[in-house]
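Only one protein chain is missing; all other protein chains are in place.
Here the chain labels run A, B and C in written order, and each chain numbers its own residues starting at 1.
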Amino acid sequence: MPAILKENSAIKFRAVREARGDFPILSTQMNGRPLVFLDSAASSQKPQFVIDAIDKYYREQNANVHRGVYSLSQLATDLFEQSREKVRAFINGQYSREVIFVRGATEGINLVAQSYGRKFFKPGGTIILSQLEHHSNIVPWQMIAEEKGLEIKVIPINKEGELQLDTFEQMLSEKVQMVAVNHISNALGTVNPVKEIVEMAHRFDVPVLIDGAQATLHGSIDVQEIGADFYVFSGHKMFGPTGIGVLWGKEELLNKMPPWHGGGEMIKTVSFEKTTFNELPFKFEAGTPNICGSIGLGAAVDYFSQFDPKEVVAYEKELLAYCTSGLEEVGGIRFVGTAKNKTSVVSFLLEGTHPYDVGIILDKLGIAVRTGHHCTQPLMDHYGIPGTIRASMAMYNNKEDIDRLIEGVRRAKMMLG
Amino acid sequence: MPAILKENSAIKFRAVREARGDFPILSTQMNGRPLVFLDSAASSQKPQFVIDAIDKYYREQNANVHRGVYSLSQLATDLFEQSREKVRAFINGQYSREVIFVRGATEGINLVAQSYGRKFFKPGGTIILSQLEHHSNIVPWQMIAEEKGLEIKVIPINKEGELQLDTFEQMLSEKVQMVAVNHISNALGTVNPVKEIVEMAHRFDVPVLIDGAQATLHGSIDVQEIGADFYVFSGHKMFGPTGIGVLWGKEELLNKMPPWHGGGEMIKTVSFEKTTFNELPFKFEAGTPNICGSIGLGAAVDYFSQFDPKEVVAYEKELLAYCTSGLEEVGGIRFVGTAKNKTSVVSFLLEGTHPYDVGIILDKLGIAVRTGHHCTQPLMDHYGIPGTIRASMAMYNNKEDIDRLIEGVRRAKMMLG
Amino acid sequence: MPNINDIQNEIIEDFSLFDDWMEKYEYIIDMGKSLPLIDEKYKTDDYIIKGCQSKVWLKAEKEGDRVNFYADSDAVITKGIISMLIKVLSGQRPEEIANADLYFIEKIGLKEHLSPTRSNGLVSMIKQMKYYGLGMESKIVN
Partner (left out) sequence: MPNINDIQNEIIEDFSLFDDWMEKYEYIIDMGKSLPLIDEKYKTDDYIIKGCQSKVWLKAEKEGDRVNFYADSDAVITKGIISMLIKVLSGQRPEEIANADLYFIEKIGLKEHLSPTRSNGLVSMIKQMKYYGLGMESKIVN
């Protein structure tokens, strides 16, 4: 159990149903109708609590960090480093210095691919990804694979959209130099058995990066329990600000990796003859960091801890079931991704229509869903479809949102059919 | 003249003296005294105008960009791309697609060093930097120089802290593959003759990167007039949010450079067999960008345009002169950096004291200055000093701030002397 | 052949009859459904303009001093808009195509579909049509 839960076990949690009121944007309108926001997998909305933290930072606390002796700079530094510690607790990492602030999941993956990859990848080796991956967990590996002469292999999925672990097992060998898979699929919602994947890979001493971009919206994570070597995620997908994310890595590995970006903050001493690098986490944080972004992410973690994660999961499951059965009743729906273990994401097609057309009509009705390939073209190619309509739900959604969606899909069916 | 000025020539500017009231943090206290903020070269404070733009974004406009067909996502995308256009106008770039959003100046320099450098640098070549550079404009070049086998040469300075252009001229040859110098020195305030430097380098077809981190706080820039190939700066140093900055580059060069980070947004098509990359600017913007950061930076540009740049410069020169003569009267002051052309930065030492001790005492008096090496260790080594006390002023400072500083330095002198 | 602005004004008049977005979209969808706009054999990568959201195929043919356009999309709303663009531009003289001010789109309230950030392929398609008008055959793939 993540530390954050243990610490909070005495706390009286707020009811999940209260969450909705915390998000100002959910009371706005889109095309003249109350906004129904069902695109949280692309980016979540922000509670007033996080917005306030940002506002307060710029009004009262702003200064550059790690540099000034004056109190304001000390305050900003303390807030920034406290956020690092909050994130550590949220993912139950061992040390806060294992938490590297980056722009988002994408940058975290690039950091590992470039820094770890350039030092440790050997020509002729293999990188294992999965058919479910987001482009951000494909392209960085393709780039380093091409540079260093490695091959990429892909864990296949069954028609429900679940990873085929038996095939994965056969793919593993000493030649494999990295396994990188997502915790939860953004396009389908499949929750992957990451703990098993890590165990299997570790039998061959293969390091594993878990792309947790879609996992942190649904509650805290336990990286030690998962056992991964690297875990990345984005603040904007978990009620936090844009422009901030986290690479967590095992200290031992991060210590062995060369720095990636050079600049201020990441050095110990600089001369034109010889430069020595700083320790973790600063070694990987060149330049002025996104100070306010980190503090906003810390606030998002605090916001989360007001709710009982078990209740969040249960509530989201309820929404998922309600949405799925509602859409079934409409008729002519093809669900894409029907894994047994999935989060509150429903990807579907409406027979005889293009997702874009459905998206346009829903938009006119004030309903925000995502249509298209969801940055998972290889997955769409696998299913032989151009894309899907995806409704992704967070704890701030409610059944009325789903009712509006279902009604909207009915309308689209009527208009397009 | 930058386009932004032309466009605004009919506008009635606000008086620079009104600026101070726009910055909420300047009415707060530090150690029980009204804050005197004199560390704008490290990070500027933010006007309510920028804070409001951020607040509004999260309360009313937030969604992921370039992805959704729904109106909210279109709105966020439009705001994001409008900010790119605002930045283009602010620096008078030719096309907005030449404006690449990055985390800050440091990331911009790393991007060029890694992407341009890895493709075009040839072993045995030379990179020219200057003695004045910030670590962020040294270390990225050292890293790529080491990787590719290049040598770094350094433009020397005279004792006033001005670049020696005659020596620079002698250093130039066909072997030189990049010149990277700052527009304005953060440690000394020296304004460098960047246009001349570019002209000289271009005679040998050597590309030039200008580190403009310290320049944008003092008004708009004209990259076409300067003639540079690359120009980088940070939002947080120009009234904008943290976590956002800009690499501007000539389209022709940017087009030739390979992508650096891989991921969503920067691709056209992805398959496990073959991935094709997107056009400018997206080729260099992998993953979800700092959407709110970019919009905040656009707001900072708008804020700037409320004032007459000529008046800003004149006002800051007045503050500089007032501060310099005030400190002279204290006695025992050694000024470090006395270039003829400098911005409102005063770097100094108080005889017989350590900068840290002075910084601590000023802090107790509510005065925020920066002490230390200012991320310019080679420059400090050049002067044979561990660091300086640096007061850096922006248009929101006033003479009372300087009076408080002078009084504080007197007090420090008394206590430490 | 009526000129570009006559056709635009006609479309604007047609649309002025609609009371709400529903009727308007139903009309666009109908147009998208009814018209065969391009021969299936041209729906290949040679003629594609790729938007992130929907695909567009476009073919131009010169006939005397006129340019004829044939186009299609896999999304029906996109196709409906295309059919209006063809109505306005196809069969016109190159210079007129190149210089056309397509104000009808904004007037009938479809501006959002032609935002450069919409990525449905329509902006690139119009650019491409105007290139043809300029006698340039270079293909822009977006």
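Here, contacts are C-beta pairs under 8 Å (C-beta built on N, C-alpha and C of every residue); 3 or more make two chains touch, one makes a residue touch a chain.
These numbers were taken from a predicted model, which means no experiment stands behind them.
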**OP:** Tell me the shown chains the invisible chain touches, ordered by label.
**Re:** A, B
Subject >> Of B:Thr242, B:Ser344 or B:Thr371, the residue in touch with the unshown chain >> reply: B:Thr371
Original post:
Among the options B:Ile361, B:Leu379, B:Met395 or B:Val409, which residue touches the chain absent from this view?
Top reply: B:Ile361
Original post:
So which of B:Pro24, B:Pro193 or B:Pro386 would be touching the chain we can't see?
Top reply: B:Pro386
Subject >> Which of A:Gln48, A:Ser71, A:Gln224 or A:Thr324 contacts the chain that the document leaves out >> reply: A:Ser71
**OP:** Over the whole complex, note the residues of chain A touching the chain we left out.
**Re:** 65-67, 69, 71, 74, 77-78, 81, 268
Subject >> Touching residues on chain B - with respect to the absent chain >> reply: 31, 353-357, 359-361, 364, 371-373, 386-387, 415-416
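Methods note: only the chains that are shown with their structure count from here on.
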Subject >> Inter-chain centre distance, chain B versus chain C - centres from mean C-alpha coordinates, in Å >> reply: 45
**OP:** Go ahead and note the Å separation of the Cα centroids belonging to chain A and chain C.
**Re:** 39
Subject >> Touching two or more other chains - residue numbers and ranges from chain A >> reply: 31, 356, 359-360, 371-372
Original post:
Which chain C residues touch at least two other chains?
Top reply: 52-53, 120
